[in-house]
Structures are given as structure tokens and as C-alpha cells.
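Of the protein chains in this complex, all but one are displayed in their positions.
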Amino acid sequence: MTVKPAVQTANWCGQSIERFEDAALLTGRGRYIDDLGVRPDTLHAAILRSPHPHATIRRIDTTDALKLPGVAAVLTGADVVKLSAPLTVGVRAPVQCWPIAVDRVRYAGEPVAVVVAVDRYVAEDALELIDVDYEPLQALVDPMQSLSSNVLLHDALKSNVASDRTFRYGDPEAAFAKAAHRVSVEIKYPRNSCTPIETYGVVAEYEPGEDSYDVLANFMGPFTMHAVMARSLKVPGNRFRLRTPPDSGGSFGVKQGVFPYIVLIALCARVAARPVKWIEDRLEHLAASVSATGRATRLEAAVEADGRVTALRYDQVEDVGAHIRAPEPATLYRMQGNLTGAYAIRNVAVRNRVVLTNKTPSGLNRGFGGPQLYYALERLMQRVAVELYLDPLDVIRCNLVPSGAFPYRTASGGLLDSGDYPAAVAKAVDEGGLAELCKRRDSARAAGKLYGIGLTAVVEPSVSNMGYVTAVLTPQERRKAGPKNGAQATATVAVDPSGSVTVHIASVPQGQGHRTVAAQVTADVLGLAPKDVRVVGEMDTSRDAWSIASGNYSSRFAAAVCGAVHLAAMQMKGKLARNAAAQLNVPADEIEFVGGKVGARGNPDNAIPFGRLAAASHWAPGTMPDGAQALRETVFWSPPQLEAPGELDETNSSLCHGFIFDFCGVEIDRITGALRIDKYVTMHDCGTVLHPGMVAGQINGGFAHALGAAVYEEFAYSDDGAFLSGTFADYLVPTATEVPEPLILHVETPSPFTPLGAKGVGEGNCMSTPVCIANAVADALGIASINLPLTPKRLAPLIAERKP
Amino acid sequence: MKPAKFDYLRAGSLAEAHEALAAEGPDASVIAGGQTLVPLLSMRMARPRLLVDIMHVEELSRISVQDNAIRVGAAVRQAALLGWPELAKRQPLLAHALPWIGHAQTRTRGTVCGSAALADPSAEIPLILVALRGEIELSSGKAKRRIAAADFFTGLMSTAREDHELVEAVRFPCAHHGEGHAFREFARRHGDFAIVACAAISDANGTRLAIGGVADRPLAQDFGTLDGSALDDALQDFAMELEAREDLNATAGQRRDLVRQIGRLTIEEARACRV
Partner (left out) sequence: MPRLSAGRRHTVRVTLNGRAVEGEAEPRMLLTDFLRHVLGSTGTHVGCEHGVCGACTIDIDGAPARACLTLAVQADGATIRTVEGLAPEPGRLSVLQDAFRRHHALQCGFCTAGILMSLDIYLRDTPSPTEQDVREFLGGHLCRCTGYVPIVAAALDAAQKLRGVARDA
């Protein structure tokens, strides 16, 4: 990075400066959880996990394990029940969710016992000495079977359906009655996960004198979970100190799922009376960390003769696995305001059921609800084109929310902040070369190849409304529980006695370069260079400013956190300007911050160095104008647009809405069924771009995740519930040889709802790409029904079927 | 994911290795490159009482040409054989197949003989040994024997090796002048174990095709000079005889279908390569 000249003005944002994080990470000096020192008396935990998907635990005998030299303690469900309370569940249902099996295991990999020992090797030796007597029960794998099965996962629930809600927006019955056509799709969205390369880690201590827990974990938020964990540990929040390490090895939502282990390891520390450390291994991670939900959807459209969709009818069955672990069923409701995607469809009927199966509990995963929803919606739009003999591009175009309609309130209550969807599509079609791609398809088909083109348009929501999940409750239940809404973003800008600036953010970065971008934002406000600003990314609930929305999820950093940083820096600037005004004898509104100096606009000689001004509140507070002490400015910012779900269940589930239009060409090998992406074009409108390099990184990374979900990855279970994807040799993650480079295009329509105009960008391709590829495969093979992942095993028989 | 306890012996000589294997019997495991064994240890699926490390036995680390065969000692890493300057000239089929084993980062440690000894039905080394009618040299303190590859691989991850025996070397017959060779493999990702792997050798008398990834071991058949629909029929029969496995990546029927189709392409390619 070159140092800019002193005349540098506010334009660091928008530049792809090198990341401040990288020097340490590239030289092996990162500080991930397993790299940090621990107290010398720290013990290590290993977890015994159920080999059965569903079984009653008759007896657990830990005698021999406890006798093994080096073993300090063994915890079972009984101990956990004694010392803690169940984890809060997000639906009104008589189910209990514990971080360990209590009397019964409900998925293969569920914790059954924890050994605490001098090191991990000895702890694993002791696991082999625990004798568990299981009585296997029938396992439920298929959510549709689970709906009506007599086998129950949670007896008190009296069925396996934890929630069943219907919604009605507009007048869907009338629209369907009038419709010229009805088109429908049925899909089964598989389970998968973004599997960060760093696994979960927890180091916990318990102080009996104060009945308090101190935990370090690579948790990523949301910090709603802090309340869930504190309640489970039966302490007030101020006695549950949760800290995060400076670096985290990726998350993509997944590290939200460490929270039950935080509770479990904290209890281990309490029982062992010593600090306890647990680093999850890869086998544990694949079997039992967290999975995206699987979903069975039937989606029907009422369609006019010209391809315009006038109503949608969703029937969604959400497979959350064996427990409704917080914040589920959020995956199902994250898209509640976006059920109509990028389209101006005014009538929607929905039935949402949340069903329990004998699988790993679901949780956050990049895309979170978007992949599942758009797979149905965008397959449907392709089917509309096929069944009405229309061009799929025309079907998309005639249904898009029109230009100039923003902010646009969707039928289900979402408020689309900004965009020009038709213009973005037109630009993508032109610059991405769709016409040329169609010619490629023609010539490939003429040569006997199986070649198809897929298109997708989606709205990418970001900055979640913390109240959207209450849409699972009826309006009456919500009234009783009290409203939940908003999305508090937090930032602190502080100056120290040397006059340098430190920023604290509660965004818990997991590799996204938050420290760099927050420095750019601050530097722009204060007339500094980003290198002059230091940003602290790790978080400590005992010290930092935070709220329930803190953390690194729903693509909230650029839009919400950077907005809060900007506002905190502006607040600091305002006070510094008043101080400067007093010193320089000019009105505060004539003070400007440029190139490391603070001075009178238009008079470069009348200026003082930023550092000197910034230090003054420490050294000479008595000289400051009243109320202008400029030491530390903390901003909590929550956008007013994020209201609680309304009486008619209208739900503005997210603050910002990016737009994506993708198209791709794929070829399928006739012999092997292998899929090759010939070309992939992805058009993004994510509002104002703060750091183009990082935006490209998010898009490329999201695309690779999406390609994995589309073609390679699935948490597979046998019919009897055995987990089949237990290693990275079974759960196939795409490598550099499988991931092509997409062509990335941009338009920018700044969000009017965020301080910097930015929107989220990290999750969009996980929503658009799987179905875009599937649409191309459907086009190549001329088939109506297709599910993910698009493996040779799935495609080969479809190729065989279409042979004469 | 940490191994259970075991003793470790770094053998300084072949005799020392033999002695340890004789003394411990089935409780001893030989460790060479460890690329398959170490994860099995970490998952506690392998539970030896003793690991005998043979990588420092000088005489096992040689590649030589003996009796018109490439003899590869037990301590020769896959990367070393791949880098052997004479490889492409002596046996092009082996040169074609070796880059398909795992990844560059595992071939640097994994050994040729270790792959043979583990007998994974999808692995490339066993397939090439069967295709070329190679041999495995087994030795113990008392005796040495040579066994044909087709007899050595007895089933899924199982071989004719006795507990006290060491796979001392494997022998790949050198290519004959004028032979054509072809190797094709289909896997989910580059570097994965094969769903189907095909190796073919063709000379004036006919073409031999070996198939990996399908049955519980690599199997080969001679297809003579059959072509056209006769070759299709023969391949069909061969495919039906293979007891094809079903797994997450392919059904048994798909595997048989791939044998027919990729097998034919491989045979044709080998024939076309003849000079």
C-alpha cells in the first residue's frame, strides 16, 4: 500500500487496499483459538458420540474411564441436567434441547458423555472405556415420512411437527381461480454445510466464588445466543463472559453452532474445577456440528398467458434434524419478506411446517434459507417458461419488480430498499454475452452434446431483522411475548493519549477483512490514512459494546457495522471539530479533516495535526468546550425500517436487498454424467462497494460454496439413519480443479437505509447459483424434476432415460 | 481423532524389520509412507501394538530393472517412482497412472508398495500390477516368495500376505516394443479414488483390460483382437461378471455401464497407441 499524499480526501472506501490482517496470517502469526496459550492447569475434553441415529440410553457406565490415570472427570446427560437448564427453543412446543443426550440419542454423533483429561490423547483413550447400553429405536430420515410417523422423536410433542403455520398475503385464492395456467414444482433440498477449515473450539473456566463462567470460543454470533447460553448455565449475563479469539478460521454461519458446546464445556470446567479446552475434530464436525436445513417444497404458481405470475402457493416442510436448536426455525423465516424473490407477485399463500428427524440439528449456514427458497422459486420460473413455451429470460423480465418502484413493499411485508432490476438484467445479458452463449448451446447440441443454459434472478437479503423469527408465532402469541425487532449494530471509535485512533467492532470477523474496511471507513471521516487507524476485531462481552444482533451473520458487516463505524467516527469528528474551532478561531462547520490535519477550510496554514487535537481531551480536558470531550464514541444503530412482524404477519425480514442475476452454460458428459460449467455469469447489485477486492472475494467464495452444494456436497444418511458423509473423503468439497472462475458484473444502487449505501454481498451466490446450475441441467436434459446435488449418480440415469 | 498407544520401531535393516514382524505377528503393522495408515490410526480403526517403520532400510529404497521388470522397493515413494527418469521409457502405462494417485502432496510420502499392500480396490497401483501381470515380493525372516498380482489381491483391502511377511518390493514388467497403453479414470474430483479406472495394454496378439474401482479388487481380462459389436458383447459379459460395488458415488449398474463405455475407449486408445 502506498502512502497517499496529504491532500487525500474522503475516498479510501471503494479502494481495494491490502488487508491489515494478512501480514500475520501469511507468516504463521495468526491467533486462532488453538494457537493461544491457556492456563497451565488446563484440561482437555473429548466427546463420546452416539453411533446410533435413534436409541434409548439404558445405562452409561463411566467407572473404568474414571479410573484411567489422567482422567479428571466424565460428564453425562444426568450431570448436565443437574447443573443447567435446557437451551431455549424458538417455538411454542413441549420439547427440550440439551447440549448432550439425556436418556435418549436422536442423531448419529449426538454427544453422550464428555471426558476431561490431561490431554486429548488420554481423553480419547478414556472414551473407549465408557460402556453405554443402547436400545436402538427406528430412525426417521425422510422429513415427509416423519410428518405422519408413529415413531416420535420427542414424546411430549405427540407428533414430529414442531410448528405448523399458514400465511396468506393478498388474495391468492382469487388469483389461482382466475389464472390461465397453473405450474408447479416439487423439490427436496438436501442437507449440506459450508464446513469451515477451522473446526469449533472452546476454552472455559468457572469461578465458584462468583458463580461465573469465562469462556473463549470461536463463536460468531448472533449474540442472542449469549442470553440462551447464560440462561442454560443459570447465571445472569454478567456472569457469563464470552470472548472470541482475534482470528477465526472461517465460519459461513457454521460457528454459530458452537454454542451448545460452549455450555457443555463450561459445565465440564465447573465439574473438573479447572479450565477445560475442547477442539472439535473433523469427524465430529461433519457428523454433529451443524447442517443447513433440508427442505421439501411444493410450490405452485398462478400464471397468466404471457408468463406473468399472479400468485404463489408454498407448502414447505423444513427438516431441522433432531432438535429445534436456537435460532431455528429461523432458516424457514429468514426469507419471509422475500417469498416472491425479485418479482412483483402480490398474492402468496404459505404453509410452513417444521419437522423433526433423526439427523444433526440444523443451524446457520451461508445463504440461510435463501438456497432452499430460491431453489423452488427459480425452478418454478424455469418451468413456467418451458410449460408456456416462453423464453425463460422473458418470464423473468416480465415478472421483475419494475424500475422506479423502490422502496418496494413485497406482498409478504419485505421492504426492498433500492435497485433497478430490469437494468441490471439488461446489462448482464449484454456484457455477459447471453446471445453468444445461446449460440454455443446450439452448436454443442448440433454436435450431439448435452448442453443447457440456466438463468436465475434473486433478491439477496442482508442485515436480518432480529424479530423475523417471531413470524413462527401467531400474532396472538407475539402480542403475548412482546415485540422483537431491529438489528443493533455497534461501533466504538476511541482516541488515546498519543492521539491515535482505535476502533472496536462487535462484528466478530471470521476472515472477511473487517479490520481493514472499518479502518477505511474511519479514515475517510477523520481525514487519516487507514494505516493510522487500528481496529480491534475480537470481542469480549464483559468489556465491549454489544447487543443481541452483534456478530458476523446475515451479511451485515458492510451495511450495518460499517454504517455504525461511520456514525461513531462522525460523532468523534463532530466533537473534535468543536475543539478545533475553539483553538483555530473559526466556526466548527468550517473545520475540515484532511491528510492527517484538522484546519480551517480554505486556509491550510490555520491547522493542527490530527494527533495533537485528538490527544487534547486526555491531557487538557479542562480546555475543551462543554460536552466536547472527545475520548471514546460508541454508537448503537438500529434501522427503523426493521419493525416487528405485523398483525397480518407481514414481515420485513431484512434491511437491505441486493439483486443478483445469473446465467450459465453447462455440459453433461453422456458417458459419465459428469457436469462441467462452461460459462458462469453473475451480476450483482450490492449497493455501494466499500472494497472491490473483498466484494470479489465474497462472490468467488460464495460461488464455490454454491457449486459445492449444487454438484458435490451432501450430508447423506442411509435409510436406517446411519451417517454416510463422515470424512472429507465422503463429503466432497470442490477444489481448484472443480471451481471455474465466474464472470462478475456489477451495478450499484446505494441503499437509502444504510449510512454508507452498502448492502450485504456474501451470501447471494449461495442462493442463486445452485438453482441456476440446476436450471441449466434441466435445460440440457429436458427434464422437469431435478434435485441436488447434481452428481453423476443422479444424472446418469436421467441421461439414460432420455435415450430413445 | 488421536491414535491409541503403540510402540514404534525404526528398523535399521531388513532383518530387524523381519524379526519384529515375526515376534509381534498380527499385532505389528508396517508403516512406510503412512498416508493411509496414519488416518486409520487416528480414527482408531487400526490398533497395532507395534509400528515398524521401514523407511530407513537402505536396501528397500531402490528402483531397479531386473529380469525385464521394474523392481520397486518397499521404501520407494510414489513421487520418487514418478520422478525416475527411465519410467516413461520402461513402462508408459505406469507413467500414465501414477499422477492419478491422490495428490502431489501425498505422493511425496506415500509408497508404491504401501498402496499394493493396502489393496484398496479403487487404487491405481494394484490396478496397474494386475494389468501388467506384475508380481509382489513377500519376505519374512525365513523365506522369500514372489506372487502374481492377480493372486495377491484376494478381496476388499485383503491380500495373500501373511502377518509376518513384508511386501519387500513390487515388480512391474517393462513394456515390450510396439505395445500400446492407455489409462483412463473417472472420479468425482481430481485426486479422488476411482469410481472406475481402466488400464489397457495392446500388442499384436490382443488387448488386455484391467478394471479398478468396480469389484472388491482389480480384475483383468484379455479381449484378444475383438472389435465392433463382438467387443461390446465381451465387455458386457466382463462387466456383468464383475461384482460391482454400490456406494454414494455410483450404483453397481452405473459402474458396469462405465466399464463397458470407458473400457471400450481405453482399449481403442491402447490399440491406437501401438507402434
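Residue numbering begins at 1 within each chain, and the chains themselves are lettered A and B in the order written.
FYI, a contact is a pair of C-beta atoms (placed from the backbone, for glycine too) under 8 Å apart; a residue touches a chain by one contact, two chains touch by 3 or more.
No experiment lies behind these values; they were computed from the predicted model shown.
In the complete assembly, the contact with the undisplayed chain comes from A:E198, out of A:D79, A:E110, A:E198 or A:D417. Contact with the chain that does not appear here is found for just one residue of A:D22, A:D103, A:D589 or A:D720, A:D22. Within the complete assembly, B:M43 is the residue of B:A22, B:M43 or B:C273 that touches the hidden chain.
Annotation: of B:S64, B:Q105 or B:T154, B:Q105 touches the absent chain (contact as defined above). Mapped onto chain B, the footprint of the missing chain covers residues 1-10, 12, 20, 31, 34-35, 38-39, 41-43, 49-51, 53, 55, 79, 102-106, 108-109, 189-191. Listed by residue number, the positions of chain A touching the unshown chain are 16, 18-19, 21-23, 25-30, 32, 34-35, 121, 194-199, 247-252, 281-282, 510-513, 693-694, 696-697, 699-705, 727-729, 733, 735-737, 739, 741.
Assume only the chains that are shown with their structure count from here on.
Those residues of chain A that touch chain B in the complex are listed here as 120-121, 124-125, 128, 281-283, 671-674, 712, 716, 724-725, 729-730, 732, 734-735, 737-738, 791-793, 796-797, 800. Listing the residues of chain B that touch chain A in their complex gives 1-5, 43-44, 186, 188-193, 195, 248-251, 254, 257-258, 261-262.
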